[in-house]
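Excluded from the complex is one protein chain; the other protein chains are retained at their positions.
By written order: A and B. Residues from 1 in each chain.
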Amino acid sequence: MSDPILSVRDLERRYGSFVGCTDISFDLWPGEVIAIVGESGSGKTTLLNCISARMERSSGTVRYRMRDGRFPDLAELGEAERRFLMRTDWGFVHQNPADGLRMRVSAGANVGERLMAVGQRHYGNIRRTAGDWLERVEIAANRIDDKPVTFSGGMRQRLQIARNLVTHPRLIFMDEPTGGLDVSVQARVLDLLRALVADLGLSVVIVTHDLAVARLLSQRMIVMKGGRIVEQGLTDRVLDDPHHPYTQLLVASIPEN
Amino acid sequence: MTAFERDAPLLQVDGVAKSFTMHLRGGLTLPVVANVAFTLHPGECVVLGGPSGVGKSSILRMVYGNYAVDAGRILVRDRKQGAMRDLATGDPRAVLELRRDSIGYVSQFLRAVPRVSALDVVAEPLVARGIARDAAAERAAWMLTRLNLPEALFGLPPATFSGGEKQRVNIARGFITDHPVLLLDEPTASLDATNRDVVVAMIREKLDAGTAILGIFHDAPVRDAVATRIVDVSAFSAREAA
Partner (left out) sequence: MTALPEYNFAYLDEQTKRMTRRAILKAIAIPGYQVPFASREMPMPYGWGTGGVQVTASILGPDDVLKVIDQGADDTTNAVSIRAFFARVARVATTTKTTEATIIQTRHRIPETPMRAGQIIVYQVPIPEPLRFLEPRETETRVMHGLEEYGIVQVKLYEDIAQHGHIATTYAYPVKVEGRYVMDPSPIPKFDNPKMHRSPALQLFGAGREKRIYALPPFTDVVSLDFEDHPFTVQRFSSRCALCDAASVYLDEVVTDDRGGRMFVCSDTDHCETRRAEGHRGSGLPQLGQDALEAAE
């Protein structure tokens, strides 16, 4: 029985009297995908930002299991260590790929940046590694020197994924990774994510309003409303046998095909 | 005691109750079943019988952890640990572990994932358990061939297949592992006679190998061919008479 890789307890984020999210507790185990589902304003993005150290929390703890076995609260880490973690052990996939890429720098440089940031100094090796990852996310090798401004939305998103994975992170945060894409393009990106998560044994926290994405990618699911968790459990159980009124409303709102 | 009962049970359902509360209908509560109890032993095929809507599918889904349980225990023998574990607690990780190694489920319809080929769909449960892709693919191909799926379809995603073809992919995927407990929900519903017979043979092989099967079969010939005994779910019905 392994230990959780991420532990959240009693997390709260307030803006004055307004509650962004509150009373949030859950664990994430290695190799597991957990979906945080809810509509706009549910607090899911606030929660994601708090647990990924992008935003300060008002109270509660967020513990991360480091590679060396330590299990500190993120707030205990120095800023340098936290930023290093965010560049190596973690990934963050933004909804808008432009937020997670350097748009005016080549695809190869985008993917290689993290390697250069951790001290790699051999151009040939960096380029080769970048090329391998581009192939893995199904971007043609001859686009390695092209800038993301010339890429389609789906390509940019796949590039963002490659950029995040190059340092073999253990934990990935995703904020509506297919939110801005056409449906047919979404399918490709989702399939890619599914395969990569399985192949690399990644732990993932994915925020989405799309229940189909949650069903496809996650084993466990958290439903949020008004800043609180209203239901959580096995994804297929929550979707097939929803208990909370809000969950039932969400599930009933999907048109059957 | 039957011959099967000499072996320790693989599945034990005990005092299970389920009702649905429909909040979108003003909180209307629909009781489904209560005091569900039965036991499964290696090599047994227990068929859930009873009229449509009595709760057979719900019981099957509860046993798989897909539906929550209001009361009772669902004990599944953990293949790795050897002990019985209660799946009814709803602990997601326990359910996932049991699904990975101890209890399998063949649904009535395949849920098609875009872009994944039929072969990969069938091979996936093996790959998830650490078997090399090549070996898994080979075994998957063998299963699909046995179910008479044309080889030309192996590399295609099942989304565009006919109902019968999809179901054969579904069955291959469900039968490819060696879970000690297998749940079957109308596996032959969309199959022709030839493939029905193939599935019956596959079920028999599983039973001979010691697998315990819990199934719903509306198809009488199939049911007669595989059932060890029938559990009438009407006995557990919590519904008022219509």
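One rule holds for everything that comes next: a residue touches a chain if its C-beta (ideal position, glycine included) is under 8 Å from a C-beta of that chain, and two chains touch if they have at least 3 such contacts.
Everything numeric in this text was worked out from a predicted model, so none of it was measured.
**Student:** Going by the stated contact criterion, tell me the shown chains that border the hidden chain.
**Tutor:** Within the full complex, the chain left out of view touches A.
**Student:** Specify the residue from the set A:48, A:85 or A:126 that touches the hidden chain.
**Tutor:** Going through A:48, A:85 or A:126 one by one, A:126 is the residue touching the chain not shown.
**Student:** Touching the absent chain in the whole complex: find that residue among A:75, A:116 or A:252.
**Tutor:** Among A:75, A:116 or A:252, only A:116 touches the chain that is not shown.
**Student:** Pick out which of A:105, A:212 or A:249 touches the chain that's been left out of the picture.
**Tutor:** The single option touching the absent chain is A:105.
**Student:** Even though one chain is hidden, which residues of subunit A still touch it in the full complex?
**Tutor:** Contacting residues on subunit A, toward the hidden partner: 79-80, 83, 87, 102, 105-106, 108-109, 112-114, 116-118, 121-124, 126-127, 144-145.
The rule is simple: only the chains that are shown with their structure count from here on.
**Student:** When the centre of a chain is set as the mean of its C-alpha atoms, what distance in Å lies between subunit A and subunit B?
**Tutor:** Here subunit A and subunit B have centroids separated by 33 Å.
**Student:** Name, in rising order, each residue of subunit B that touches subunit A in their complex.
**Tutor:** 20-24, 61, 65-68, 90, 92-93, 95-96, 113-116, 127-128
**Student:** Could you pull out which subunit A residues touch subunit B in their complex?
**Tutor:** For subunit A paired with subunit B, touching residues are 29, 187-188, 190-191, 194, 198, 216, 219-220, 233-234, 236-237, 240-241, 243-245, 248-249, 252.
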